[in-house]
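A single protein chain has been removed from this complex, and every other one stays in its place.
We just call them A and B in the order they show up, numbering each chain from 1.
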Amino acid sequence: MSSALRRAAAGLCVAATALAARADPLPERGYGLPHDASLDGHRIDWLIHFTIVGLGLVFLVVLGALAYAAIRHRGKHTAAYDHGNSRRAALLVLACVAVVFFVIDGNLFVHSIGDLDAHFWNFKAAEANPRMVRVEVNAHQWAWTFRYPGPDGIFNTDDDVVATNTLHVPVGVPVVLQLASTDVIHSLYLPNFRVKQDAVPGSITRLWFQAQEPGEFEFGCAQHCGANHYKMRGVLTVMAADAYERWAAASAADAKRGFDPEDKDARWGWEWRKF
Amino acid sequence: MEEPSAPVRLEEYRTSVRARSELTAWVGMVVFLASWAMLFASLFFAYALVRSHAPSWPPADQPVLPLALPALNTAALAISALAMERAMRSLRAGRARRAATALAAAAALGFVFLVLQGVVWLGLYRAGLEPSGGPYPSAFYTLTVFHALHVLVGLLALGWLAVRARGGAYGALRLLPVRLWAMYWHFVGAVWLAMFASLYLL
Partner (left out) sequence: MALPATHAPSAETQPIHPAPTSFVKKYVFSLDHKVIGIQFLWAGLIFLLVGGTLAMMIRWQWAFPYHPVPVLGSIFLRGSGGVIGPALYQNIFTMHGLIMIFFAVTPVLIGAFGNFLIPLQIGARDMAFPILNMLSFWFFALSQLIILASFMVALGPGGAGWTSYPPLSTNIGMPGIGQTMVVLALFTTGVSSTMGAINYVTTVIRLRAPGMTYMRLPLTIWGLWLTAILNALFIPVLGSAALLLFLDRTFGTQFFIAGAASVRGGGDPILFQHLFWIFGHPEVYILILPAWGIVGDILSFFARKPAYWYRGSVYAMCIITVLSALVYGHHMFITGMSPMLGKSFMLLTLLISAPAMVLVFNWIFTIWRGSIRFATPMLFALGTVFVFGLGGLTGLFLGDISLDLYLHDTMFVVGHFHFTMAAASFLGAMAGIYFWFPKMFGRSLSERLGKAHFWFSIVGLTLVFGGQLLAGYAGQQRRLFDPYQYTFIQGLRGLNRWTSYFAFTLFAGQFLFVWNFFKTVFARGHTAPQNPWEVTTLEWTRTSSPPPFHNFDVIPQVQRGPHEFANPKVKELLGRDYLGQAEDMPEATAPAAGAARA
């Protein structure tokens, strides 16, 4: 049994006990980016690192020029009488600007647009996957509540699985979230998946990601939402496909047994929004 | 105190220190009105965004805004603006007394506007439109009350100008306060036109 499966099984046990189990994702070591557990996170990491290197070089060159000028021209000789108003002077400055602008900014723009269209904002492809998991998220002070449609695939019915501050998803499958908030603006932030999305009262926003490995990961709130903003933390459990199926079936059966038709407040879900 | 508009005096005025500082005041007024226009533009932007989010406007259970009185009010402000122009022309022609009358008329029309606006508010409030009753009354009351405050400031100033003009304080070459308040008054009128069109007509 692979370690991944063992971890998934352990996750299943924790979930099945249906306690507000204290799950412990591994702390990150070092100061780098958090561990990337997602399908597309590496695109963001690459763009960040390319930009860091590119800008680092620019900065070092500029800083070097500044330092060189400061040391070389420290009042030891008379200054040049040059207003820099000639066409040559202007072209020199504009050429320096153009190089930096097209290499760094151009790269950022092209890659960002490409990544967004093909991946991060490509909900069409994510929703086209037949195994895609849909979850509705209701943020409120100070917790995240998640709603799965259950076996019938329809939200706000008696088999909806509802969980607070814990989110279970299968590995290798797109997870599409629709977010709303009841009180103030929150922001769902999944550092290991390099995504976040505001949950705004009065409107529905959306987010999708795909986990590439089983395990437990943290998510939290990124938008200041009041005194206990820091406590809006939850744990995302990524499970192997069969483990997830079992968890989903068991949870849906529990939900159906515990369904109270009188409790209208519990049915805060909405009809899955088509964008 | 009345100054003749003899060409010699006019030429003297144009090169004087006072003429220059009056032009400076005029530039300042233009900057101020540009600045204030941004304030009203933001309020209109807020109104447009809130309205575009609402499923129906007005909501089914809230009263529709009247059209007759606001239309009358638009006319009142339009005539008031004409009276203001008339006052300026009279002053330029050296007829201070006539200018005072025109200024008083402009102020009075401003007063009529406020009274009619009060009637509109009272009617809607009685019909159940409270400021806290959702986005529709929020936008309506905020925009109209904020504008009415500007009308109030304007009509007080015009009244004061009318009194001063009657005492002969202004003439063909001494009309800076009247000129600046006229700009303000036309600005307030223009804002009302936009408000009438967007709140009541659209």
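In the analysis below, a residue touches a chain if its C-beta (ideal position, glycine included) is under 8 Å from a C-beta of that chain, and two chains touch if they have at least 3 such contacts.
Because the structure is a prediction, the values reported are computed rather than measured.
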| Listed residues A:145, A:187 or A:251, member touching the removed chain | A:187
| message | On chain A, where is the contact patch with the chain that was removed from view? | response | 24-34, 41, 43-44, 47-48, 51, 55, 58-59, 62-63, 65-66, 69-70, 73-85, 89-90, 92-94, 96-97, 100-101, 104-105, 108-109, 111-113, 115-116, 120-121, 141, 180-185, 187, 189, 191-192, 194-198, 200-203, 205-206, 218, 220-231, 233
| Residue numbers in chain B that touch the chain omitted from display | 14-15, 17, 19-21, 23-25, 27-28, 31-32, 34-36, 38-39, 41-43, 45-46, 49-50, 53-55, 59, 61-62, 131-139, 141-142, 146
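Keep this in mind: only the chains that are shown with their structure count from here on.
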| request: Find the geometric centre of each of chain A and chain B from their Cα atoms only, then give the gap between the two centres in Å, rounded to an integer. | output: 51
